[in-house]
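With one protein chain held back, the other chains of the complex are shown just where they sit.
Here is subunit A:
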Amino acid sequence: MDAIVAEGLVKSFDGKRAVDGISLRVPEGAIFGVLGPNGAGKTTTLRMLLGIIDPDAGHRTLLGEARPIRAAHHVGYLPEERGLYPAMTAREAVAFMGALRGLPLREGRVRADALLEEAGLGDSRLKPIRTLSKGMAQTVQLLGTIVHRPRLIVLDEPFSGLDALNQGRLEGLIRGQAREGVTVLFSTHVIAHAERLCERIAIIAGGRVRFDGSVDEARGRLRPQVRVRTRAADGAWRAALPADAVTEGNGWSFALPESGVEPLLKALIDGGAGIETLSIERPGLHDAFVAIAGAAVAAELDAQKEPVA
């Protein structure tokens, strides 16, 4: 069964189409990544899926409910713009977010204490949010997202603003939730997280789904990259290299020819190139993403590239 089904979602703001017919299916228990550059329509899509805003056209179901708010007790949501009441204590904030989703406050406080302790924030549980660091506050909000033990967690850009250590912790938390059968849907523009975590991804650009499938399928859209390093700098053997081979110092890189690597190897050996190293690399999700989302998206992505833990 699918935890989320969206068909033909359309949303415009001030006459500009932010989401243009997005369709998605997120299987129950999966870790599903929505990838796309800034302004691709990821947040608008998530907000429509959760029922915060209504689509102009199309329809969606969340845990089988056509009105997403009806499934709210089984959903946890971390919005892109983090929001907590500054005067609330960490413990109350977590319990309050659980209470909004139907968890009795008393039970919420007990669970909040345990979750905060587990996250290393036990000493801060009675401190007001305004006194916590940004990362700590973000962790508090994340714990508030899972305190009521939801069946589906939706995280909008959950890694942004976190240091490498906390990014690693968050990845662990997402994996832990998935192990317990929770469906996790998260958006990101940092591909490495999706590559490590997701079973399935959707690449959104310009308000449309450009790819929907497994990470392997996405990578499979590109041919493997061949990297070869030779002792000789020039020779007749160079004619055997594909025309689009890119020179990298004393080496070349190019997409694996359809004929395979063997004829190429033979030509290089026979031509006396003197092979120093040769590797065939499967393309990463980043490469697939760049190829799928297009050159314009690639330029945007390079500009936004973040260090990954």
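Everything below uses one rule, namely that a contact is a pair of C-beta atoms (placed from the backbone, for glycine too) under 8 Å apart; a residue touches a chain by one contact, two chains touch by 3 or more; residues count from 1.
What we mean here is this: contacts and distances are computed from a predicted model.
UniProt lists the omitted chain of the complex under the protein name "ABC-2 type transport system permease protein" (options: "Sulfite reduction-associated complex DsrMKJOP protein DsrK", "ABC-2 type transport system permease protein", "Cytochrome c oxidase subunit 2" or "Beta-methylgalactoside transporter inner membrane component"). Across the entire complex, the residue among A:Pro79, A:Gly135 or A:Gly294 in touch with the chain not shown is A:Pro79. In the complete complex, the hidden chain is touched by one of A:Ala66, A:Ala87 or A:Ala164, namely A:Ala87. Residues of subunit A that touch the chain left out of the display are 13-14, 47, 50-54, 56, 69, 72, 75, 77, 79, 81-88, 96-97, 99-102, 105, 141, 144.
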